[in-house]
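Dropping the structure in here first, questions after.
The full complex has more chains than appear here; those shown keep their coordinates.
Each chain carries a letter (A and B) given by its place in the written order, and its residues are counted from 1.
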Amino acid sequence: MVPDGYRFSRVFDTRWNDNDVYGHLNNTTHYAAMDTTITSWLIETAGLRSTADAAMAVVVSSSCTYLASVSFPESLLVGLRAGRIGTTSVTWELGLYAESTGSLVATGQFVHVFVDSATQRPVPIPLAVRDAIEAQLVVSAC
Amino acid sequence: MVPDGYRFSRVFDTRWNDNDVYGHLNNTTHYAAMDTTITSWLIETAGLRSTADAAMAVVVSSSCTYLASVSFPESLLVGLRAGRIGTTSVTWELGLYAESTGSLVATGQFVHVFVDSATQRPVPIPLAVRDAIEAQLVVSAC
């Protein structure tokens, strides 16, 4: 089930070695959860191919706000929506929930810029990807 | 579904950053998959508590044989059974399968020794854990 305010979601299973000395998921794990959710949507839904395409998505910034600690073997349910969509970049907005209880664990953002694989210079978001984002990940204002 | 020859199985989802430069799961990921499968069985089925118990399970050896490469976003289905069960140690035998096709990707072994949390000296496998292993993870000879 997609959490309120998001348009897509995916379960992110945790691992024994994600727990740190305090017995909670280390803070880097939340970024792996967000990175994996965005990338799987890009590959599986928007058809981006990680190596074959001329344009690749590069992370230029990311952030996370941690609201509650959570531990393996709990899974995360990661909600995804698109924020600002520019010519060459997109802001992803994410919510991380404890799967068993539905309580919010963290929120975060990633900004991807699309660049030419060869030159590394920014290029427009590939049309098929932009169309998929607009059709499936934008939260419409009421 | 538990793969042939195993008694328990658990899906292990892969992550975008598990793929290395060659576009395949890095070889360390398979150990995280085996470690997570065994530990989740110990916690969720055998009732071992990672910090509260007097006895803890320490890995003394591990190995893996890689048969085929596999890539995110493919998930692994990890089969588990018990091999040799000694007084203080147990050998876990695992099979890693591509979840979507069922084809075998790798096989591996872990040996855990139970030690006293305070002294780090070997102690007998806790009775409840031994009973659960014998009842649920041993493959009976025909």
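Note that contacts are C-beta pairs under 8 Å (C-beta built on N, C-alpha and C of every residue); 3 or more make two chains touch, one makes a residue touch a chain.
Keep in mind the model is a prediction, meaning the values are calculated, not measured.
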Homomeric assembly size (copies in this file), of which only 2 appear in place: 4
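We adopt the following convention: only the chains that are shown with their structure count from here on.
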For chain A paired with chain B, centre-to-centre distance based on mean C-alpha positions, whole Å: 29
Parts of chain A lying in touch with chain B, wherever the complex brings them together: 11-13, 15-17, 23, 32, 35-36, 39-40, 43-44, 50-51, 72-73
